[in-house]
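A protein chain is absent from this complex, but the other protein chains hold their places.
Up next, subunit A:
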Amino acid sequence: MTALTSQAPASRQPISFALLAQVILIANSFIMLYPVVVMVLSAFKTTGEIFEHPFALPDFTQVGNFAKVLGETAMPTYFVNSILVTGTSIVLILVLGTMAGYAVARYESRTNTFILLFFLAGLMLPLKLAVIPLFILLRDLGLLDSRWSLIVTYTAIGLPSAVFIMAGFLRSLPSELEDAARIDGASEPRIMWSVMLPLARPPMAIAAIQNAVPIWNDFFFPLVFIQTDARKTLPQGLTTFMGEYTTDWGMLFAGLTIAAAPITLLYIALSRQFIQGMTAGAVK
């Protein structure tokens, strides 16, 4: 096909165009990846080596920076906090979002439109701007400066999109499935749990990834809610860490590399799911 079009006299898409496209794409991928590569390479260097030979390959056996970051700083604590906060938020989002999405999708009700509008509003409104009342509310609930302050905030932000993803999928399932189970005398909870939900794993994965990446990476809410160092998440802890070791660039790059590693590796392994999940709101 391509050969045919490029031979056609009317076609104005010469080989040089394809070459230009290739050059642009390679240059772009280089710009996207090279900073990450320099970050990783610098993490294996001493500060002096970084300043003198910024682009040289390091001695990869020199892992002193990593040992220091993991052994002498609070980075492992930040890491555990990030996992706890992200994990709990995602579980809450999936459980509550699936329940509400199921009700909206599978049961006729006059209140459905109202419920959907309610969640749609939550999807559009940037909660960041309501951070002052949220701050006071969390203080009154005694949650300020705890991991729960972040978990409830992230769950509230993530719920609407999860409801829409789950409802959209569950609505597409044929009603013969549940009717058959209903004739067999299965209860409604049983139909949901054993018949419908086993089919709903793909949208759950999308809802999970769509929310997990921004939650894992969020910096704004920890900055406002968390003061105690032992409860900081990775992005927030990173600012503390970067402030402490300002002159030790080897340490700084090692810290950044350690913070970036989990999500980057996960992305490389599951790039299709990541891309699908993270663009789910914008691609219909």
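Heads up, the rule we're going with is that a contact is a pair of C-beta atoms (placed from the backbone, for glycine too) under 8 Å apart; a residue touches a chain by one contact, two chains touch by 3 or more; residues count from 1.
FYI, contacts and distances are computed from a predicted model.
Student: Please identify the absent chain by the protein name in its UniProt record; candidates are "Carbon-monoxide dehydrogenase medium subunit", "Sugar ABC transporter permease", "Cytochrome bd-I ubiquinol oxidase subunit CydA" or "Malonate decarboxylase acyl carrier protein".
Tutor: UniProt lists the chain left out of the view as "Sugar ABC transporter permease".
Student: Which residue from A:Met75, A:Ile90 or A:Leu234 sits in contact with the chain not drawn here?
Tutor: The one listed residue touching the chain not shown is A:Leu234.
Student: Using the touch definition up top, pick the residue from A:Met99, A:Leu177 or A:Ala230 that touches the left-out chain.
Tutor: Considering all chains, including the one not shown, the answer is A:Met99.
Student: Which of these touches the unseen chain: A:Ile50, A:Val85, A:Ile165 or A:Ala254?
Tutor: Looking across A:Ile50, A:Val85, A:Ile165 or A:Ala254, the contact with the absent chain belongs to A:Ile50.
Student: Tell me, which residues in subunit A touch the chain that this view leaves out?
Tutor: Given the touch definition above, subunit A has residues 5, 8, 10-13, 17-18, 21-22, 24-26, 28-29, 31-33, 35-36, 38-39, 50-51, 54-55, 96-97, 99-100, 102-104, 107, 109, 115, 118-119, 121-122, 124-134, 136-137, 139, 152-153, 155-157, 159-160, 163, 188-189, 213, 216-217, 219-220, 224, 234-236, 238-239, 242, 249, 252-253, 256, 259-260, 263-264, 267-268, 271, 274-275, 278-279, 281-284 touching the missing chain.
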